[in-house]
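The other protein chains are all here in position, but one chain of the complex has been omitted.
Order of writing sets the chain letters: A, B, C and D. Residues in each chain are counted from 1.
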Amino acid sequence: MIEIENVRKSFGQLEVLKGIDLTVKKGEVVTIIGGSGSGKSTLLTCINGLEPIDSGRILVDGTEVHAKSTDVNKLRQKIGIVFQQWNAFPHLTVLENVTLAPRKVLGMSKEKAEEIGVKQLTHVGLGDKLTTYPSRLSGGQQQRMAIARALAMSPSYMLFDEVTSALDPQLVGEVLDTLKMLAEEGMTMICVTHEMAFARDVSNRVAFFHKGVMAEIGPPEQIFGAAQNEETRKFLSSVRQ
Amino acid sequence: MIEIENVRKSFGQLEVLKGIDLTVKKGEVVTIIGGSGSGKSTLLTCINGLEPIDSGRILVDGTEVHAKSTDVNKLRQKIGIVFQQWNAFPHLTVLENVTLAPRKVLGMSKEKAEEIGVKQLTHVGLGDKLTTYPSRLSGGQQQRMAIARALAMSPSYMLFDEVTSALDPQLVGEVLDTLKMLAEEGMTMICVTHEMAFARDVSNRVAFFHKGVMAEIGPPEQIFGAAQNEETRKFLSSVRQ
Amino acid sequence: DKLDDIIASGTLRCAVVLDFPPMGSRDENNNPVGFDVDYCNDLATALGVKAEIVETPFPERIPALMSGRVDVGVASTSDTLERAKTIGVTIPYYAFENSVTVNDKTDITTWEGMKGKTVGATAGTYEAIWLEGQVKEWGEGEFRPYQTQADVFLALSQGQLDATVSTTEVANANVKGGKFPGIKIVDKAPMVPDYVSLFTMRQEYGLINYMNLFINQQVRTGRYAELYKKWIGEGEPANLTVQGVYR
Amino acid sequence: MFNYTFQWNQALKYLPRMLEGALVTMEIALISMVIGIALAVLLTAFRLSGNRILKAIAQTWVEVARNTPALFQIYMAHFGIASFGIHLSPFISLLIGITFNNAGYLAENFRGALKAIPDTQTRAGRSLGMSAVQSFRSIILPQMLRISFLPMTNQMVWAILMTSLGVTVGMNTDLYGVTQDLNALTFRTFELFAIAAVIFYLITKAITIGARLIAARLFRY
């Protein structure tokens, strides 16, 4: 369970998160939508401790992420994250990309790591690209590789930050299908996305961020069908046109 | 009048133009459509002598472009051309971009050149950007500047090569409007474009290129309404969907 | 030929080594002075031309001549047979004895004491060639050639070298000069006296002949002794003849 | 005009000695590169660290190495250091001088290379649970070395060329030193130095070509 309690965060003068509260239960899929600069990416990077927070707290399975005593490296093994782009390690083959962390962080043997790596890559449909370098992959394939890489650490949670927005339109589908597959398998996920159709299909709940505030949260039917918040409606109508 | 007679052109092994015949009369607007790599850009660069041809000939107002005796620099003054992108001279202001050629090529005085430059820039709606540098302009403004720059040489013909395809959708309109304006003023023009609506509105004739061959040519009603050629229909239906 | 060229051009350009006191050095205004400098001036006077001193490090003497940068060398150049294959040398104009100078902190008292030590000399000189051969023969110790005589004494004074072999005149001048603390002369080096010659291009017989006579005249007129007294000190100037053979 | 008689035989008989000198030259260049790269990585780390003193040390090193002549640096490494009573052999002095120079230039290259690596790379590594050191070692460092490979090759060539400056500190076993010694012996300046020039050219070519082959094997992405 991920518990976010009244989290505030500023970059210099700019307050990016103005007291966010959100609890994501095991097996739940939450998508976050919202305008550019509303703080979506920042929240994700705070959840796995890549960014410090100013106040409030974030608990992952009961462990406080930003506590001094917490071993963040260990905690991060539980939380997979995939970014918009530049994820791939260009100097490693696809398989090496996936096995690097299991070997270095979990201390797995090469054989064991490769076994898991092949399994995860096959899972996302890249079973035939093991010895290819990322530069030879399409953007969509690179993103799926990044997902496999995160999955190879057997995380309990996956965070996705606009994983399709740097992709050519025809490549978006294959990545979203991979996410759907994960969701159906019961992975606990937080997805930041601009793909409304995807958000509607996959989410248990959809959160709308506006200027550092979670303006509205609810099941997709509510958000897309009968949004309560003025800003949500504005945002959705601007996206739909 | 531009007369293109059985022009052939290869890059190494690849035959890019396989015998093109086309005559463009004064005041006529011809648009060229066709798939990527079909030889459209190549034809334009041959017309103003930027590329040599292998056989056939091209006459502009009766002068053979590729004849040894022809002064191509002089000929090019008659033929304005605007490309897809990277047209602007980034080290010069907008006005200097436009006055450079009149001053250096035609030997105009600075005053005279600037008078013409201001006129043409105002014409394309950039009268307030004279001392700005191109890097500060939007893509659409840059393309309009490139058009003004070509017009400042008082050309008899204008060639446009996909002048809108590198632009954000909302900037396409302003450039197409400028082209329409020119067409209405009676400029003789050859436009390579992917904007079918524009081609239909503006052209006297539309030519469809396919693999180095001019597969079909005719008035827009014929091409868009009742194309004779199988390939033309295929292409148009792929574009429309 | 060269002799005519020099007279016609009105200047005689001499290669002189200027970090080799008392033969060549610089005074406090950094102007060239020394035995070789005066010798060059005398030669120019005899020729009726102006002298131009071109400072030349030891290793660069021959390149400087070959490249036409200088007309002659007045540069304490030993007249080895190997070199005479390339350049034309005159009869000797001076003869050096060589001494062993050591750093105070070492226990070297004779030239044989240099065995197994770090020794050095000025690259490209007679004594350097001798000393390097000696070190090879001993089969121990290290030989280091430096680019200039000054670098050698600097290294000796700093303790980077244990001992050096140099011409007695140079050793005396440097030890007495007091600029290099902590060094002393301990022994003579057992070398044949180092006869040094003026040199020019090999094929310039006219000039070589002229210089041979000039050297002879310097001794005859007493100028040689005078310069010796001025730059080296009291006593007999080195004998320039070899017993039992001409030249 | 050409009244000079070339005596190539005279010079060529010394070729074996010159080739031995070439080995010493390569040895110095190689050692100075290996240590130089290690130091440059360290200097880069210093420059990125928050510690003001380490930063200042690294900065000074880099700027002095890049803004004074190599000959000066080597001369300093021998006669300058000796002023403090530290005596180094010509070999070591030359090695120190070149290594100092290499480290300074390479550190600057490394910094440029680091800038070219997007920081999302570190992020990706960290979010997989790798420690800062682990992500630097397995993700950033390999990419940095790849980007700086060409500059490193150039630096290696320069290191070879810089060995010729060793004569100023009494070095006479490297290629240039040997050539100069032989020149003092025979005065066949042109022939000897022409041969040395050819050897230097071949060495540097071998390095550039070798580097290209290594790069092709190493960097297949």
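Rule of thumb we're sticking to: contacts are C-beta pairs under 8 Å (C-beta built on N, C-alpha and C of every residue); 3 or more make two chains touch, one makes a residue touch a chain.
Keep this in mind: contacts and distances are computed from a predicted model.
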Fill in: Options "Na(+)/H(+) antiporter subunit A", "Amino acid ABC transporter membrane protein 2 (PAAT family)", "NitT/TauT family transport system permease protein" or "Heme exporter protein B": UniProt name of the undisplayed chain
"Amino acid ABC transporter membrane protein 2 (PAAT family)"
Worksheet entry | Chains shown that the absent chain touches, full complex | B, C, D
Worksheet item: Which of these, C:58, C:130 or C:180, touches the one chain of the complex that we don't see?
Response: C:180
Worksheet, complete the sentence: The one residue from D:76, D:124 or D:211 touching the chain left out of view is D:76
Response to the item:
Where C:122, C:157 or C:218 are the choices, the one touching the absent chain is C:157
Practice prompt. Could you tell me which of B:77, B:156 or B:222 touches the chain that is not displayed?
Written response: B:77
Discussion item. Which parts of subunit B face the unshown chain closely enough to count as touching?
Written reply: 45, 48, 50, 73-77, 79-81, 83-91, 100-101, 104-105, 135, 146, 149-150, 153
Worksheet item: Since one chain has been left out of the picture, which residues of subunit C touch it in the full complex?
Response: 18-19, 25-26, 28-30, 54-57, 60, 63-69, 148, 150-151, 154, 157, 179-180
Item to complete: State which residues belonging to subunit D touch the missing partner chain.
Response: 1-4, 63-64, 66-72, 75-76, 79-80, 82-83, 157, 161-165, 176, 179, 189-190, 193-194, 196-197, 200-201, 204-205
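Assume only the chains that are shown with their structure count from here on.
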Response to the item:
Cα centre of subunit B to Cα centre of subunit C, whole Å, reads 81
Discussion item. As a quick test, compute the distance in whole Å between the mean CA positions of subunit C and subunit D.
Written reply: 37
Worksheet item: Could you state the distance in Å from the CA-based centre of subunit A to that of subunit B?
Response: 46
Discussion item. Going by the touch definition at the top, which pairs of chains touch each other?
Written reply: A-D, C-D
Response to the item:
subunit D residues touching subunit C in their complex are 3, 78-79, 82-83, 85, 87-90, 167-172, 177, 180-181, 183-190
Fill in: Residues on subunit D engaged by subunit A in the complex (per definition of touch)
118, 120-121, 123-131, 134, 138-139, 142-143, 146, 219-221
Fill in: Complex contacts: residues of subunit A adjacent to subunit D
45, 48, 50, 73-77, 79-81, 83, 85-87, 89-92, 100-101, 104-105, 133-135, 146, 149-150, 153
